[in-house]
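Omission of a single protein chain aside, the complex is shown with its protein chains in their original locations.
Letters A, B and C mark the chains as written, and numbering starts fresh at 1 in each.
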Amino acid sequence: MIKMRRLLYHQAINEALHQLIERDPRVFLIGQGVTSPWYVGRTTVGLIHRFGPKRIIDTPVSENSITGIAIGAALAGMRPILVHPRMDFMYYAMDQLANHAATWRYMFGNQFSIPLTIWGIVNRGGGQAAQHSQSLQAIFMHIPGFKIVMPSTPYDAKGLLVSAVEDNNPVLYIDDRWLYNCEGEVPEDLYKVPIGKGIVRREGKDVTLAATSYMVVEALKAAKVLEGEGIDIEVIDIRSLKPLDKEILINSVKKTGRFIIVDGGWRTCGVSAEILSIITTEAYDYLKAPALRLALPDVPAPASPALEKVYYLNSEKIIVKVRELMSDKN
Amino acid sequence: MIKMRRLLYHQAINEALHQLIERDPRVFLIGQGVTSPWYVGRTTVGLIHRFGPKRIIDTPVSENSITGIAIGAALAGMRPILVHPRMDFMYYAMDQLANHAATWRYMFGNQFSIPLTIWGIVNRGGGQAAQHSQSLQAIFMHIPGFKIVMPSTPYDAKGLLVSAVEDNNPVLYIDDRWLYNCEGEVPEDLYKVPIGKGIVRREGKDVTLAATSYMVVEALKAAKVLEGEGIDIEVIDIRSLKPLDKEILINSVKKTGRFIIVDGGWRTCGVSAEILSIITTEAYDYLKAPALRLALPDVPAPASPALEKVYYLNSEKIIVKVRELMSDKN
Amino acid sequence: MKISSINISSEILHKMYVTMLRIRLFEEKVADILSNSKEIICPCHLYIGQEAVATGVCMALNKDDYVFSTHRSHGHYLAKGGDMKRLMAELYGKETGCSKGKGGSMHVAFKDVGFMGSSAIVAGTIPLAVGAAFAFSIQGSKRVSVAFFGDGATHEGTFYESLNFASLKKLPVIFVCENNQYSTHMPISASLADVRIYKKAGIFKMPGIRVDGNDVIKVFEVTRKAVEEARKGNGPTLIECLTYRWRGHVGPSYDLDKGLRSKEELDYWMRRCPIKRLERLMFKLGCLTKDQKDQIYENVKKEVEEAVIFAKESPYPKEDELYKDLLND
Partner (left out) sequence: MKISSINISSEILHKMYVTMLRIRLFEEKVADILSNSKEIICPCHLYIGQEAVATGVCMALNKDDYVFSTHRSHGHYLAKGGDMKRLMAELYGKETGCSKGKGGSMHVAFKDVGFMGSSAIVAGTIPLAVGAAFAFSIQGSKRVSVAFFGDGATHEGTFYESLNFASLKKLPVIFVCENNQYSTHMPISASLADVRIYKKAGIFKMPGIRVDGNDVIKVFEVTRKAVEEARKGNGPTLIECLTYRWRGHVGPSYDLDKGLRSKEELDYWMRRCPIKRLERLMFKLGCLTKDQKDQIYENVKKEVEEAVIFAKESPYPKEDELYKDLLND
């Protein structure tokens, strides 16, 4: 029997970390702030006290080398969880990520595995501005060699972290701190949510809203409002960017004929462009209207609260986009 | 009267560098290999002898800091040309590029200009494999704050370099060494090719082939072959990725109703996904068949010549794609 | 404190005193606002306790010399001559802010006085300062460029790369490391195999000096010397200023409750207040009277209050500002 409790998203991560590190001596956590009371939300609470500094490694501010060190440890039989407390800092680590983690298996003809979880946190809003707010999933989706997941519920936060750590490849696990206080059912034991599978969060027949990460929450809010207007929205949580569950998207479009992708990263060459391209080539015949995308405008994050309001996506902006789509002549 | 000569692509770059550095004391060239006889093709020949080590600066292998140094010099009134002799090495410099060059004007409310040309060379084939072959335009197109050009002819190679250096923003100038021996008419004097404008390289009425950089050459070859099959191809050289000349693309689709984008970067979240998304949303009503994309498969570059053949795009693969499109039931 | 060694005019001492006080009272006010209201939303890294560094260094510079700063930016901004009102307005996210509300506390600049911006990326501005110095050297100008950064920035590879290039090319740049002994929650010894930061200059054939960062006069003198050498074409210097931040890493709290550091340690450093220290000296030297001091306090308090009013009364940026200033001509 599965014991369920209601947990917050950050508690689900914390519990997964405790259990994963407890269960497998090869698993360790490394990165900036993992022993700090506030740095990575409250996701790492209790770890240092329980497992000590050999397995919970707080680090100097040396993102590139710390990333390389985690890769090297993975090559030597460990299963590290490497945290970058803000995706913005991962630019420093791009060489190790893109030229090394992503290539090491391929380049040497499958001699090596890199069972490495790269935990990248999206931490924005609150006036943090251009260098502390980025959501860079598209860049890593572009570069071959990673799996990528973006859980949107506490259940998936735990289950996908377990899958990431058990995977024998570099898996980028991206969470958005705007999800940290979302509550949901979470089994107590360890369990896996499969990488590569999307999930229908709400069934509907008029429009498919596919969303990533925190945008799923906003899409569901929008769907509720639009229900009142007689528009029946299907919400799909993409969950896994790579491999991508194309089937679930295409099947939904077969039903609804209308499609909007909502992603919290930048627009140009973004995740939204990729998914739009897939739909418009592979589900072309089922579309009743042009598929649309909603993403961050192509500017850096501003600091002022007045501008943040314009910058970030929310359910209202999704509603506007859906109405635009529905009013299309088609 | 404009004096024209036939020059090779790399000679056009070399000439532009000579003239730009000669003309403006604020312009200097910095990067790895700029004094080397072979490192950056023959594009820098003669510069060090003519201008000396104060203006032609060969550097230590410190990509991130050298990039920051070029940015800092731009802030202090210079107009540096910063070369990365392979785009693969730019991963090391991502922090300075994305968090600094791209943000410095915006973050401080337009107090600063960064008149910086970032010259990124695509240098692949010949068994150079995963870490020496990357064509990373999509990543920089995703990140707000750059202009991006990819000249495909000697004429544009010179004219766009001049525009890049005269621009008051970070401009990424990407050339592909497979173009270096292409020949074409080049004016002797300095002239500008505007950033933000595509160009029709061949008019046609059946299919629009939009292409970037070296892919333009292959697209033109394909068009010639397809002419023999009675398929009339319009070839558009995108030239400027950011700002992108959407109009020229949409106008062409209005005429042909069929569209293929060919880009030499990776497929997923690539330039091809972005341009496909634009066409399928903004030219949706003019499409007679699904717009398609052709790009590198989502794997790192292999070393073996047998695999390189499968990996890289060429006119034959374009022809196959066009035939596929034409045979579409629509 | 050896008074005999003081070779500085009382005018300069006054300037230092006022500058430090302007930083201190500005920051105390910001701490106040952060604690008691939601008027300032962006993360603020307070400089209280470190005032002698920014002040001593900037006093040794000309207006057209360049300064590059970090997430802990307010002190550097004010010491270099940035406008206080526009700084406060920036923290409030207003359109009158020095960065038009786009940057917030971590991203302030004031180009007119050579304050060339602050990066929230650890070590991010170090190569920028080297680049500006490189420009000065190409231009044949006598200006110098300063990079302020924390001890944490010496964990980053770009610090070493930058030192190497600057020394290789003998550039007029001063590397000012404010060693406040913590990088966020981490004490320096948990991050650096060797905590003597000034020694890291040696492997690049560059002078490295450690100075008491709470002694504004020492900081000034060491910087003045480094600037002199730089202007002469003798290349860069690394100056490590030992100091301490009174508040926690970010925001107004003291980081004591969370067990990150001890009350004793904080008390020790508060007793070594850089402002009180200069004040005592000035009293001793007879170049500051009780009345003057009160007057200065009065003036600075008023300036800070006016800055708050200015910030509060300024409008927020308009919506379409979001799309402006990315790429311009």
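Methods note: contacts are C-beta pairs under 8 Å (C-beta built on N, C-alpha and C of every residue); 3 or more make two chains touch, one makes a residue touch a chain.
Not measured: the values here are computed from a predicted model.
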Query: Touched by the hidden chain, which of the shown chains?
result: A, B, C
Statement: The one of C:H45, C:R86, C:R143 or C:K200 in touch with the missing chain is C:K200
Task: Determine which one of C:G81, C:G157 or C:P207 touches the chain that has been left out.
output: C:G157
Contact partner of the left-out chain, one of A:H100, A:R239, A:R267 or A:R293: A:H100
- request: By the contact definition given up top, give the residues of chain C that touch the hidden chain.
  value: 155-161, 163-164, 167-168, 191-194, 196, 199-200, 202-206
Chain B residues touching the omitted chain (full complex): 32-33, 35-39, 58-65, 88-89, 92, 126-132, 297-300, 302-307, 310-311
Query: Can you list where chain A touches the absent chain?
result: 28, 54-55, 59-60, 62, 64-78, 95-96, 99-100, 104-113, 144-145, 147, 168-169
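One rule holds in what follows: only the chains that are shown with their structure count from here on.
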- prompt: What's the chain with its C-alpha centre farthest out from chain A?
  reply: C
- request: Could you please state the distance in Å, as a whole number, between where the Cα atoms of chain A are centred and where those of chain C are centred?
  value: 37
- line: Cα centroid separation, chain B vs chain C, in Å, comes to 41
Residues of chain C engaged with two or more neighbouring chains: 97, 99, 101-103, 107, 119, 121, 124, 157, 326
Touching two or more other chains - residue numbers and ranges from chain B: 64, 95, 99, 106-107, 144-145
